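As you look at this complex, bear in mind that one protein chain is not there, while each of the others sits in place.
Our next item is chain A:
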Amino acid sequence: MRPVSSLSLSPSVKVRLVSAGFRFTSDLRGLKPLQLSKEASLSQPEALEVLQTVRRVVGGDEGGGGASASLTALELLQKEEEELRSIVTFSSQLDAALGGGLPVGKTIEICGAPGVGKTQLCLQLAVDVQVPSCFGGVGGQMVYIDTEGSFLLQRVVDIATAGVRHCSLLAEDDEQRVAMETFTVETILSNMFLVRCHDYVELLAELHLLPGFLSAHPRVRLLVIDSVAFVFRRLFDDLSQRTRLLNDLAQQLIAMATRHKMAVVITNQMTTRLRGGQSQLVPALGESWGHAPAIRLLLHWVGPQRMAAIFKSPAHMDSTIQYQITSEGFRDANQCEQPQSKRPRRHTNQPAASQRVTSC
């Protein structure tokens, strides 16, 4: 027995139901749509919708199957090991810091000053998600939502070529050689779906339509939005409305990430915060946005060296790693030209310990 105001119906319908005296779902039991529409002055389709909602909710309560399915943590662990494999990047230090790679089913934010390599990392991930599973990858497609216009096709081709070359040097057995036939620059490009959004309305509309697209393309394992900050920082007079829209956006993204088993990567810019006479560079979009992504990466410079710091993660300790951007893409710092052997997929049970990289 629930109050009618807790059902997911339009507010005007609920107001009319309550003023006609129907406060609980038990009051609506055994009513026909025609009766209800007369007594509560609703239209016929509205009355029908009300009764269907009540039936679904009450049936859920009593039937035990219910609106939301629950898992035990053990089942969730098994699901994580089987279905939600991480996206392995070509940077072993980043993979180690993230406990095996970019986790699928979570939202990850990459923030940093201009030019530090956020878009490069996104383009690298766009290729990494397509690495076939026999090489330890996820073998999925991806959707790239570009709001800044920073998607450069030639750069993607360079990164893809380097990735293909790297994998073909690693191919040892027949399965991997067969997989290499389908892992070429052309197929990589054909598995990337690019969307160009110019303002926040287009972005929100695209995200509204995305679930339909994802149901039609179940192999999508990565969604990149580069960048969210760009569209939400200009032409916004009402900051509280912006906060609400961002919170709503965050919930939509995490719902999509969980339901469609994909990783969502969001890029953010930096802004200056003045506190008591001191200024500090902090991620943009406000403090409440900080709650939205599950994992946050900060890319910054320390002298001439680029560093990536994980400063929010519910499953790994905060750590900082070094990286560099080469013509081949996002790589570990001081990487030699010979290919590093990719470790076969092995589930390590040790926690990802804090890694302080000693300065080289």
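What we mean here is this: a residue touches a chain if its C-beta (ideal position, glycine included) is under 8 Å from a C-beta of that chain, and two chains touch if they have at least 3 such contacts; residues count from 1.
Convention: contacts and distances are computed from a predicted model.
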### Query
The chain dropped from view, which UniProt name applies: "Glutathione S-transferase", "Histidine-containing phosphotransfer protein", "Ribonuclease P protein subunit p20" or "DNA repair protein RAD51 homolog 4"?
"DNA repair protein RAD51 homolog 4"
### Query
Any idea which of A:M180, A:I254 or A:I325 touches the chain not displayed?
A:I254
### Message
Residue by residue, what part of chain A touches the chain that was omitted?
### Response
1-3, 5-8, 11, 20-23, 27, 57, 60-62, 64, 66-68, 70-74, 76-77, 79-80, 99, 103, 105-107, 240-241, 243-244, 247-248, 250-252, 254-255, 257-258, 280-283, 287-288, 290-292, 294, 296, 298, 300, 309, 311-312, 314-315, 317-320, 349, 351, 354, 356
